[in-house]
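Of the protein chains in this complex, all but one are displayed in their positions.
After this line comes chain A, so read on.
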Amino acid sequence: MMRRLLIAVPYGWLLLLFLVPFLIVLKISLSDIALSIPPYTPTLDLSEGWAGIRDFFSALDFENFTFLTTDDLYWKAYLSSLQIALISTLLTLLVGFPIAYGMARAPVEWRPALMMLVILPFWTSFLIRVYAWIGILSNEGFLNQFLMWIGLVDEPLTILNTNIAVYVGIVYTYLPFMILPVYATLEKMDESLLEAAEDLGCTRNQAFWFVTVPLSRPGVIAGCFLVFIPALGEFVIPSLLGGSQTLMIGKVLWEEFFSNRDWPVASAVAIILLLILIVPIVLFQRNQQKQAEANS
């Protein structure tokens, strides 16, 4: 009895905070836009009994989804989001792996301090940190002032409001999500494996590619998914740091919802985004499971 109750808690949590909201969004995506509060029809009216429920369901259709295919804005935004998420995941890996490697190789007594430095940015609001990047990247920002001061450029570089600024923002924000899982796999790696590789004829360099890299793979995969999944639907970073040409689905969704007040289309956009994300999430789960099995 006690056990069932304990299991019921997380299930109840998921049902209430994940499945129910999802069903609401799904329902809105099948509705039509209306000038009312809430801005869509139909709404369920239980006072009319069985007939009311039948009317409610018969009014639902896939119109909004077909609409998404008629306007190329949407699929372009999806593709552009995928591209930005992929490139920034790759960049995060390129920056994060050496940091994680350096941490795992650092003396044991330094590691908690280094770990602290990685986590420290979380102590400030995400929004404030993104605004801080505006101050750094703008035409009169710190970066341009510094570059002009050392004489590297004559006039300020335009970085803010371009895709470059979006990449900088995403890499900066999601770096800890890459570092932590990669560090976790590198840190528990038995150092004698590298000695064994050297003993069997590898140079230090070869030992890194033949042993360290393959053994860090679960961490790298986990890190990549942890960056890719939220980056795909990212809204704040492209809208604050990106320019008018930065096309991301998160931004489109926001505009649909708040500027257009077209809740049904916005919900349809969100549902498609979710379907796109299911693929990497399932792959991520499988990676985690495989890793757990290998460790047992």
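One rule holds for everything that comes next: a contact is a pair of C-beta atoms (placed from the backbone, for glycine too) under 8 Å apart; a residue touches a chain by one contact, two chains touch by 3 or more; residues count from 1.
Throughout what follows, contacts and distances are computed from a predicted model.
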item	value
Name under which UniProt lists the unshown chain, selected from "Alternate signal-mediated exported protein, RER_14450 family", "Protein-methionine-sulfoxide reductase catalytic subunit MsrP", "Spermidine/putrescine import ATP-binding protein PotA" or "phosphoenolpyruvate--glycerone phosphotransferase"	"Spermidine/putrescine import ATP-binding protein PotA"
Of A:I24, A:L79, A:A113 or A:L200, the residue in touch with the unshown chain	A:L200
Of A:V130, A:L215 or A:L277, the residue in touch with the unshown chain	A:L215
Interface with the undisplayed chain - residues on chain A	190, 192-193, 195-203, 206, 210-211, 214-215, 217, 294
